[in-house]
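Mind having a look at this structure? Questions to follow.
One chain of protein is taken out of this complex; the other chains stay put.
Then we have subunit A:
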Amino acid sequence: MKSNLHILPSTTDLKIHLQTTDYGNFLNNQTNPLTVSKIDTEMRQKLCREFDYFRNHSLEPLSTFFTYMTCSYMIDNVILLMNGALQKKSVKEILVKCHPLGRFTEMEAVNIAETTSDLFNAVLVETPLAPFFQDCMSENTLDELNIELLRNKLYKSYLEAFYKFCKNHGDVTAEIMCPILEFEADRRAFIITLNSFGTELSKEDRETLYPTCGKLYPEGLRLLAQAEDFDQMKRVAEHYGVYKPLFDAVGGSGGKTLEDVFYEREVQMNVLAFNRQFHYGVFYAYVKLKEQEMRNIVWIAECISQRHRTKINSYIPIL
């Protein structure tokens, strides 16, 4: 399917082409002009319907596994609502753009919180996110920096809890999920470090955001916290056989960024999950690969609308 998308002159043609795939008529209710944002929203809704179908047919402990999967989207929604409150946006406007997989009933009340303790005590204490607040409690007003710190600390706690759940479950699920989550933890450490260069985030604060369930813990994380530029980060990665080739692939003729290289690795690991049987990792891998497909379609749609035909092929193929 992807090979034909690059010859499409407009996003309406993209819609027609997607009708011949599993996506079917998911864009039929959308009026013209078909924006990239609308395509993304409809794809998310479709994924959410599929996910709900899996979840409705699940028993414990798979149901808990599914709840863990939705937590990352919940964290994103909470941060979206809080940033929106800072910009004085109405709750309704933001709720429409929240990720459907991360919906929870207390969402509408998130914007009233002024500090993290408020947020926990008044809003999130009854939600699945409650256990992840242990390291985040503070009375500081939620400005941009504190919201960013909150996002990363919540995600760190979530990832470590999810990792522990999978490890305790054992069996093939642990064999598949633990390496995937270790990679996710290390990836976050690298990306946080890269994006923190030149910002007001101190090295000490940066270190508190690194998830500790990856291969980099503890030595790699300690070295990464001291890194001041990309080359120093690359030297840390060279100590690890898994990450050295990834960093070597950055740049080059294709102009790949570190994020691209990490997405490719994630796709490889998720595809391999389907080679084993009777484990929960296939559900996780399915959702993550679907997300990559959505990212690819959005990228192609952006290139079409911006008339950058030559860049269309910079997506990550899922083979």
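Note that in this section contacts are C-beta pairs under 8 Å (C-beta built on N, C-alpha and C of every residue); 3 or more make two chains touch, one makes a residue touch a chain; residues count from 1.
Quick note on the criterion: contacts and distances are computed from a predicted model.
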item: UniProt protein name of the chain not shown, from "Gem-associated protein 7", "Vacuolar ATPase assembly protein VMA22", "Aldehyde dehydrogenase 1" or "Beta-adaptin-like protein"; value: "Vacuolar ATPase assembly protein VMA22"
item: Residue among A:37, A:121 or A:134 touching the omitted chain; value: A:37
item: For subunit A, the residues touching the chain missing from this view; value: 36-37, 40, 76, 80, 83-84, 87-89, 93-94, 97-99, 144-145, 147-148, 151-152, 191-192, 194-196, 199-201, 257, 259, 295, 298-299, 302-303, 306, 308, 311
